[in-house]
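Handing you this structure, nothing more for now.
Only a single protein chain was left out; the remaining protein chains are all shown in position.
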Amino acid sequence: MAKHRGRGTVAVNYPIGMNLGGDPSQALVHSNPEGQFTVALSSIDLGQGMKSVTRQIAAETLGVPVGHVYVDTADSDTGAQCMGSFASRGTHRVGNAVIAAAKEARAVMLAAAARELEVNPTDLETDGLGNIHVKGAPQRSVTTKDAANAAQFKYGESVSGSGIFLIPMSDVDVETGEMNTVSCFAHCAMIVDLTVDDKTGEISDVQINSAYEIGRALNPKLMEQQLVGGAWMGLSHAAYETTEPAYPSRDHRPFDFSSYVMPGPGDLAQHDIAILERPAPDGPFGGKGPGEMCANPVLPAVANAVFDAVGVEIDTLPITPERILRALKEQRGA
Amino acid sequence: MTTPVHFTHNGRPVSLFTEAGESLLSLLRLKLGDQTPKYGCGQGGCGACSVRIDGQLRLACLTLAETVDGAEVETVAALSAPNLDPLQEAFMDHFAAQCGYCTPGMIVAARTLLDTNPRPSRDEVIEAISGNLCRCTGYEPIIDAILAVAAQEVSA
Amino acid sequence: MPIEITRTDDPGLAARLIANDRGAYVMGGGTGLMRRIHEGDQAVRHLILLSGPRLRQIAPERGGFFIGAQASMADVLAAPEARALHQPAASVGAPALRNMATVGGNLFARPPYGDLTTALLALDAEAVTASGSGEDRRPLALLLEDRTTRRLVLGVFVPDQGGARLHYTKMTRSHPRGASIVTVAASLARSGGRVTMARVAFGGLAGAPFRASGVERALTGGPLGSETIATAAERIGDGITPMSDALASGWYRLEMAKIHLRRLLGTAQGSPS
Partner (left out) sequence: MSLDFRKDLFADERDDNLNVVGKPIRRQDILGHVTGTSPFFDDNKFDNLLHLKCVRSPHHHARIVSIDTAKAEAMPGVVRLLRGRDVPVNLNTLLSLLDFGLDDEPVLAETKVSYWGEPIVAVIATSEQAALDAVAAVEVRYEELPAVFDVEEALKPGAPTVNETYPGNHFVFYENTDHQRLRFGDTEARFARAAHIVEGRYQLTPIEQAPMEPNGAIAAPETNDRFACYTPTQGLFFSVGTCAKVLDVDLNRLHFIGGTVGGGFGGKVDSVCEPLAILGAMLTRQPVRYVLNRAEEMQVSAPRSAELWEIKDGIAEDGRILAREFKGWFDAGAYTRLTSYGVVKCTGHLPGPYTIPAVKSDIWCVFTNRTPATAMRGFGVLGVDFAIERQMDKGARAAGLGPMEYRLINAYRDGDMKATRRVASNTALVECIQVAAEKAGYPLAPEYKAMTSMTGASLTQIPETVTDSGRRPAGYTAIEKTEVSPGLGEAAQVQPTPAAPVARARTGGASSLPERPSYAPQPAPPQAAPPPAPEPPEPAPAKPRYSRYSSSIRRR
């Protein structure tokens, strides 16, 4: 048995949102009588953290503690239109809509606070802990609870806001393909080291070093979840998964999780990550969306590393042990 | 054809009728209203429906409902009351869930491991959850969460 | 037509039911049958829930030991008598599945499943089946070859291995749990530096686990040298059609069977005989 170590390099970028625009998202924000807010969305949390990231965005914008905000996702009676959770668009599109809605609600809350404190609203700031105070004079303060309560019960103002974010849909030139693609891109460079067994074609001991540029990590742990899980799926797509192993023939299709193969917990790569944050000028607090970009680079990186290890070009996915072994046999035969 | 079946569900005795061929998963979800075990494949391939029957880890989807007559059936709901299981706390702290669909089964599998092997190695943790698929996390935070609880429980 | 269920502790009744009704199956751990029911397989119409202490028994019997058909992989792993089967049983599925999957079910599992059966073949196990008068025994290989006669399997009898030792390996894609690309079980007896007996079985490779007689012949009689092993590996494909499925092609499976037989016996070379 001979094992060979190889290294593969890639660099990719990824468009954030439906890349021709035309994909609005909306948010509605309102306060209960005690200054605790509900963000109503028709957006979807499918594990990527929509509820959590928009909650933080809303709390930051409103200037209230995160515990004072709950996000409700996806009820078509209560949430205004959102295109959906796909195309890495959630954080960027929905986040911007939430900021717009939260700003409106905040303005009402601050206006009420200003009347309570008898100052101009522009002189006020929030401390993020549930208080609104006069800039430079923190002792002149009212709680967000009292301000919201006063707005509703003294001044007859609804502490609420609505927001929409839209990048207009681009036209496309029929002849040249000229178009306005999206405004921001996430980036990644990745180096994958792995070992190939030249008798079985198996890949093992995968080590990934990656650098992801993701705008801003609005929640670093959510970001880590996406990047770690996404790289796992990328490895799975690189070397394991297909619904049509004999493509284009339809023979030997898998129908269960035994025959549709994915890396098990015993097949995990060592993954060391660096996060770079170049804020997107039009992103919510600079945020982009890492959810797709994180899976993509692993596929070519594995192929490039396999070439580096044993000198065979695998240009068909997935890079199964069988495909590697066949290529090795061909190489030896030639 | 319906058959009466009596068993304890999370410590509470229950009696109901099961249809011929009905799975325990279907019985729990549709008749008992315990929605914590999830349907992921019905093939025994994903572990989302993991439950404990007489303390043993089993797959509710492959268990013929009437065979649990007289048994003790536990779902993740049994671990959550009255207080959360340390594993549940650790899963929250370690961000060990994304979509959350595999999580109840994963926690049942992890608890079963720790009950029999309080100081598992990383490889033993991997073996214990190898029947519980997760499509989101890449397993890493799940393994960390379970190892963290093991370290805690042993030192406590 | 709804599914019918019969509960009984009478093996004779169960044997008659499955012999006469092609839609009738004895339920083991449910790991195969329940899936078929969920997916609407109309061939499964009648489930027989057969009980009885013998069916879960794992106990010494004259000249070897007996494992009941309804003993689970976990039961096998907990039984010191069945030590020879611990590695194969541990290679089946994940913990929850091992608590459910039975020895009897494994005999009838469709490939690429049947790892325990592969090991049982190498151990020269016999199928203990119900007959009108009581129990019959027949070589496991014969039971596997004749899948048209529907017999009730009560368990398997594993004979004492004498000086022979079982070597076992399973190749999968997904770790630690995965279906077999190829499973190799080789029971070897050696004396005076020579292989005096070899039983070699493969799983995952063809339509059912099988004994590779060409391999066994090539290994028997001489020392377990690299050349002998290489010659034996070339005989694996004799008389079989390697199986292609979503996991691998038949070509790859056969290649891997050769590699893993070599690796397995290479380790055996150095081990005490």
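For clarity, chains are labelled A, B and C in written order, and residue numbers in each chain start from 1.
Here is the rule we go by: a residue touches a chain if its C-beta (ideal position, glycine included) is under 8 Å from a C-beta of that chain, and two chains touch if they have at least 3 such contacts.
Remember, predicted model here, so these are calculated numbers, not experimental data.
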{"item": "Visible chains that the absent chain touches, using the contact criterion stated earlier", "value": "A, B, C"}
{"item": "Residue of A:Asn32, A:Ser141, A:Ser170 or A:Thr195 touching the missing chain in the full complex", "value": "A:Ser170"}
{"item": "Hidden-chain contact residue, picked from the options A:Ala97, A:Val159 or A:Met233", "value": "A:Met233"}
{"item": "Listed residues A:Ala217, A:Ala239, A:Ala309 or A:Ile324, member touching the removed chain", "value": "A:Ala217"}
{"item": "Interface with the undisplayed chain - residues on chain C", "value": "1-3, 37-40, 42"}
{"item": "For chain B, the residues touching the chain missing from this view", "value": "19, 21-22, 26, 29-30, 33, 35-43, 45-46, 48, 75-77, 80, 84, 87-88, 91-93, 95, 97-104, 107, 133-136, 140"}
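To be clear about the criterion, only the chains that are shown with their structure count from here on.
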{"item": "Topology of the chain contact graph, where touching chains are joined (line, ring, star, complete, other)", "value": "complete"}
{"item": "Centrality ranking, top chain (CA atoms only)", "value": "B"}
{"item": "Length of the line joining the C-alpha centres of chain B and chain C, rounded to whole Å", "value": "29"}
{"item": "Inter-chain centre distance, chain A versus chain C - centres from mean C-alpha coordinates, in Å", "value": "47"}
{"item": "Residue list for chain B, restricted to those that touch at least two other chains", "value": "43, 123, 126-127, 130"}
{"item": "Shared-contact residues (touching 2 or more other chains) in chain C", "value": "175-177"}
{"item": "Parts of chain A lying in touch with chain C, wherever the complex brings them together", "value": "1, 199-200, 240, 245, 251-254, 258-267, 320-322, 325"}
{"item": "Touching residues on chain A, where the partner in the complex is chain B", "value": "46-49, 221-222, 224-225, 228-233, 256-258, 262, 264-266, 268, 271"}
{"item": "Partner chain C, residues of chain B touching it in the complex", "value": "1, 3, 19-21, 23, 42-44, 47, 50, 56-59, 61-64, 66-67, 109, 112-113, 123, 126-128, 130-132"}
